[in-house]
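What follows is an incomplete set of chains from the complex, kept in their original frame.
Residue numbering begins at 1 within each chain, and the chains themselves are lettered A, B and C in the order written.
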Amino acid sequence: MSDVRIRASILGASGYGGGELLRLLLGHPTVEIVQIASARHEGEPAWRLHPNLRGVTDLRFCAPDAIDSCDVLVSCLPHGMAMLQIDRIRGLAPRIIDLSADFRLKDPADYRRWYDIDHARPDLLSKSVYGLAELHREELRTADLIACGGCNATAVILALQPIFRAGLAKIDRTVVEVKVGTSEGGRAFSQGSHHPERSGSIRTYRPIGHRHVAEMCQELELPDNAQLHFTATALDMVRGIHCVAHVFCTREVSEREIWGLYRSAYGDEPFIRIVNDRRGIHRLPDPRRVTGTHFCDIGFTKDPNSSRLVVFSAIDNLVRGAAGQAVQALNLMHDFPETTGLEFPGLHPL
Amino acid sequence: MSDVRIRASILGASGYGGGELLRLLLGHPTVEIVQIASARHEGEPAWRLHPNLRGVTDLRFCAPDAIDSCDVLVSCLPHGMAMLQIDRIRGLAPRIIDLSADFRLKDPADYRRWYDIDHARPDLLSKSVYGLAELHREELRTADLIACGGCNATAVILALQPIFRAGLAKIDRTVVEVKVGTSEGGRAFSQGSHHPERSGSIRTYRPIGHRHVAEMCQELELPDNAQLHFTATALDMVRGIHCVAHVFCTREVSEREIWGLYRSAYGDEPFIRIVNDRRGIHRLPDPRRVTGTHFCDIGFTKDPNSSRLVVFSAIDNLVRGAAGQAVQALNLMHDFPETTGLEFPGLHPL
Amino acid sequence: MSDVRIRASILGASGYGGGELLRLLLGHPTVEIVQIASARHEGEPAWRLHPNLRGVTDLRFCAPDAIDSCDVLVSCLPHGMAMLQIDRIRGLAPRIIDLSADFRLKDPADYRRWYDIDHARPDLLSKSVYGLAELHREELRTADLIACGGCNATAVILALQPIFRAGLAKIDRTVVEVKVGTSEGGRAFSQGSHHPERSGSIRTYRPIGHRHVAEMCQELELPDNAQLHFTATALDMVRGIHCVAHVFCTREVSEREIWGLYRSAYGDEPFIRIVNDRRGIHRLPDPRRVTGTHFCDIGFTKDPNSSRLVVFSAIDNLVRGAAGQAVQALNLMHDFPETTGLEFPGLHPL
């Protein structure tokens, strides 16, 4: 571990992802937050928008143009904006971590198909590294442009990758449902996010065609034209993703064998827990139990009467699905212990 | 009971109070809803804004100008607007029920003090009747202009009136707290009502100076310059008001005597329940238990070691505190059985 | 419609289903509740357990043995108990409505397989009628033993039946998820239902092997050995079921054609609403919007890029999935207008 503190700045720091990153990095012993930028909130103290940071930091938002050069720049700009500013961004720091979707996909055609835009800098797509340490640890160590995975994609990829890699899944039959919190929608308010309308509501906001499917297919290495049947529903909760994946197996398989697959894939991973108990009241992954943490909890149940394997995962969308992923990548990039700044174990009861 | 159906229309029918009124009157056997007006939503079906009414009514919002004459017109216009339109409104129907604050206060100076406006039609203030049947039943029968009470005021007045009327309270020492749901704020959305910011939050939005204090003082017949110390806090719930009033008694009083006061004040009231049990898990008033109903539940605890009497009340702000009050008044006006259209007993568990 | 009031009694009236039934029948103009029985709560007033009924009824629970003969007896006894007492029950009234699972399944072997019991009276299974009016209206009119459908089964069967009947579904590929409220678990408390453990939690309590699958297969008329892949997850809500069914179509089909199927199946049904809007914030079925009502809201989305059709339904488990179903059946049995006592349109916002 290096003793050197690195100097980090954040672009787009007023959003929920930016706020979470700020929280995590303020607690990181070898990172110093130098500047945080927000076009809309220039001059305001960070704690006005991130009230948990009141008394924790005196940092104020600067204008995006005022960002100076630093060791690592994390961009929390919205999709479509990071790609337009990428040259300026890369000019400011040797290492860039981007939380948007702009550098996640390798095939420029996917941006046309899923995001309905022509990618501004397709030449960079092959240079960026997808931010999941469990899949790209070695590449992340030497990366200079990291694209953190989408929150829903993260939950799904981590749940399914060991099964898919083992060739155990009939790919086109897989059906995946996620239940998500309202923080996924960000800070922008609308009639739909108005508390009396939203409270207690169950809203399937993307029955089909969710953009994160593109990442899932890429990272699960599905063949061209393979399909992943994905549906996303928002609940009356703020944080968290609960993923239930229905996988139909290509052959007979025992729960023991599935345990083996997950153990061999994740046995050494510091941030993945297999949650599959026979006793107790918290037997399967539950997003409430990982709130505020970088854990991805994974569990599964094999139907003995059919080929169906049900896989569960639970993450905090703002930590594991965004800011925490950036911190883990930053640690890898700088040869810091991988868990630095991500030790918070969560709260119970909550 | 008359067999005649009366013809009613609603102004400002797109808001939460208007929607609740529409729901109640659609279920009223001797009222026919003729028109519902909304300046902003002209032409849209009612169920788009009040999704519980999908399949229940085909009514669409008309323009406010399109309202024709009818038997009773209920105005759900915002404060300050009803008073400006009152002549036109009164030209449309012989009986007017107003849900705004515009005709609740008798003293024009109170509008200056609490609402910071000069009342446009102070001459009408003495003619309007405050909408609480428990206090003004006989006047309501013959009224042609009814001002339904404010939601918080309703909860407080009903809780305290028997105690105050009996001269049992040291008036200036009384401290009243209400906890309210977010529907009180109406349909207008903002950063503050954005679900991720609002969820789980406890927000004291009016520590002092709440406008409803003016109504409370008037209806509790407090002497001039008397003060009622009132604080309002919004919770993560949509409907409901929970009132806790700390009354300091002018003399020794037993719980038995207090029972007597409430029984004599409310013993025949169809919509007041004394909730003061020694056993069970629902021993005191709880707004969850009156959701959707016109009940005002009232309970109390006398501190044997001090002069403090704690009085509780619970109502649904949209029913008892707004639309239901209009319906009860309408029933009285038209000599319908007072409970007609207000029979829903609420749901448990909920 | 008959003018005659019928006399009804309830067995097992202290549970959540029994309480809901009591609420509905107290508001039913041509039914008189004569007795309500509870072995455990004999002598207690109904409102102690069903606090919404305080001031609404003075009925007290009697001992089960004290039930006298009546016109219709509704049994809310737990699974396995109704079948043991069925002779006594049938001796008390000419018409029996049972809310348990004991008479839902036609094949005695299904009780062995799904409930792990030998059915005590298999001879009665062919005589009972499954309680869904949409599927069995004519049989219900003349039935003397009605078995109301399970709550999850009701949501799934109503969502899928028009599609399955049209031969549009690849049966074995269908994957169904329901999200349910905690009232499904009934009144019995445990560590798992303790508020601090349960609040905010997402708990997949039945990833595979849910007993209601037996009913679904029977009522959807699946061939022997066909499988329905079903998973049930409990949320932090009290009432409601949200069903998402992923159907893979046997052929190309347009959304227009699917509309047609639902319209032809349910166009005249008073308690089914197709909720499939292009605008607004409540575009698809949401259990919050049907809370307290007998509505089953149904919507769907066809994936244009695959054979997947996503079907949604939302019901209130205690009304549509239990007590309301009993009332609709009772209305049919007695030739009352089918919607009597079930007119409550729900609350918004809630």
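By definition in this document, contacts are C-beta pairs under 8 Å (C-beta built on N, C-alpha and C of every residue); 3 or more make two chains touch, one makes a residue touch a chain.
Only a predicted model underlies this, so the values are computations on that prediction, with no experimental measurement involved.
What's in place is 3 chains of the same protein, and the file's complete complex has 4 copies in all.
Quick note on the criterion: only the chains that are shown with their structure count from here on.
Of all chains, the one whose Cα centroid sits at the greatest distance from that of chain A is B. Taking the mean of each chain's C-alpha atoms, the chain whose centre lies closest to the overall C-alpha mean is C.
Computed from the mean C-alpha positions, the centre of chain A lies at a distance of 39 Å from the centre of chain C.
Per-chain CA centroids place chain B at a distance of 35 Å from chain C. Multi-chain contact residues, meaning those touching two or more other chains, occur in chain B at positions 16, 183, 238.
Residues of chain B touching chain C in their complex: 16, 19-20, 23, 26-27, 48, 50-56, 183, 238-239, 273, 275, 277, 279-280, 282, 289, 291-293, 295, 297, 343-350.
On the chain A side of its complex with chain B, the touching residues are 16, 181-183, 185, 187, 189-191, 193-196, 198-200, 236-238.
Residue ranges of chain C in contact with chain A, taken from their complex: 173, 175, 177, 179, 191-192, 196-197, 199-204, 207-209, 227, 229, 231, 233, 235-237, 240, 242, 244, 246, 281-282, 284, 286-288, 301, 303, 305-306, 308, 310, 312, 314, 349-350.
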